[in-house]
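The block that comes next holds chain A.
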Amino acid sequence: MGPGLYNYWMVIVLMMTGLYVVLARPNLVKKIMGVTIFQMSVIMLYITLGKVAGGTAPILIEGAEDVAYSNPVPHVLMLTAIVVGIATTALGLALAIRVYEEFGTLEDDEIRDAEIADAMAAEAGGAD
Partner candidate 1 sequence: MDVLLFAFLVATAVWGVSRLRDLFAATMMLSLFSLLSAGLFMVMDAVDVAFTEASVGAGISTVLLLSTLSLTHRREKRRERRLDPAALVLVFAVGALLLWGSQDMPAYGDPQAPVHTYMVPRFLEQSGEEVGPPNIVTSVLASYRGYDTFGEATVVFTAAVGALLLLTGLRRRGEADSREPGGDEQGVRMRGNVILRVAIRPMIPFILMFALYVQFHGDYGPGGGFQAGVIFAAGVILAALIWGLHRVREVFTPRALELLIAGGILLYGSVGVVAMVRGGNFLDYDTLAHDPVHGQHLGILLVELGVGITVASVMIALFLLFAGRGRRSPSAVESG
Partner candidate 2 sequence: MNDAIGLTPESVLLVAVLLPLATAVAVVAFGRWPNLREGATLSGGAVTLALVAGILLPAVRGGGRPRIDLFEILPGLQVSLHGEPLGLIFALVASSLWIVTSLFAVGYLRGHHSPNQTRFFTFFALAIFGALGVALSANLLTLFLFYELITLCTFPLVTHDGTERAKKAGRLYLGLLMSTSVGLMLPAVIWIWNTTGTLEFRPGGILQGHVAGGSAAVLLALFAFGTAKAALMPVHRWLPAAMVAPTPVSALLHAVAVVKAGVFTLTKVVVYVFGLDLLSTGAARPIQWIAAFTLLAASVVALYQDNLKRRLAYSTISQLAYIVLGATLAAPKALVGAGLHIVMHAFGKITLFFCAGAIYVHAHKTNLRQMHGLGRRMPVTFMAFFLGSLSVIGVPPLGGSWSKLWLGSGAAQGDEPWAVAVYMLASLLAIGYLMPVVARGFFGEPSPDDAFCRDQDINEASPLLSLPPAFTALCCLALFVFAGELADFLGGMLGAPTSTAIGAP
């Protein structure tokens, strides 16, 4: 195990945290936050692998020779990923607002109870 893997490990810890929040917390807004952390950790992974030791930001310096630039490709990709992330968050929150308006709660288990009640009402309504 090389010494240069510290960043990856930290990313993995963050990833696990995000995943845990999504899986274990019943609040749907909290789950969305967990998804955000999960996505952020993946973004960090990309940015980590774009770094070149002793490098500088990939903006060409006029006339300078022998400048080590960090890899711009992960940056480009992650700009897109961040945008995708905020788009997902926005849509998720919009849905959360609507769910709250209809169900009066954002706790997943309480919503499930309400859904079961709906299903039973539908069964009664459909069978008449």
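Assume a contact is a pair of C-beta atoms (placed from the backbone, for glycine too) under 8 Å apart; a residue touches a chain by one contact, two chains touch by 3 or more; residues count from 1.
The candidate set was assembled so that all candidates are chains of the complex that A comes from, given by their letters.
None of the values given here were measured: they were computed from a predicted structure.
Chain A shares a touch in this complex with candidate 1, selected from 1 or 2. On chain A, the positions that touch candidate 1 within their shared complex are 1-10, 12-21, 23-27, 29-30, 33-34, 36-37, 40, 43-44, 47-62, 68-80, 82-91, 93-98, 100-107, 110.
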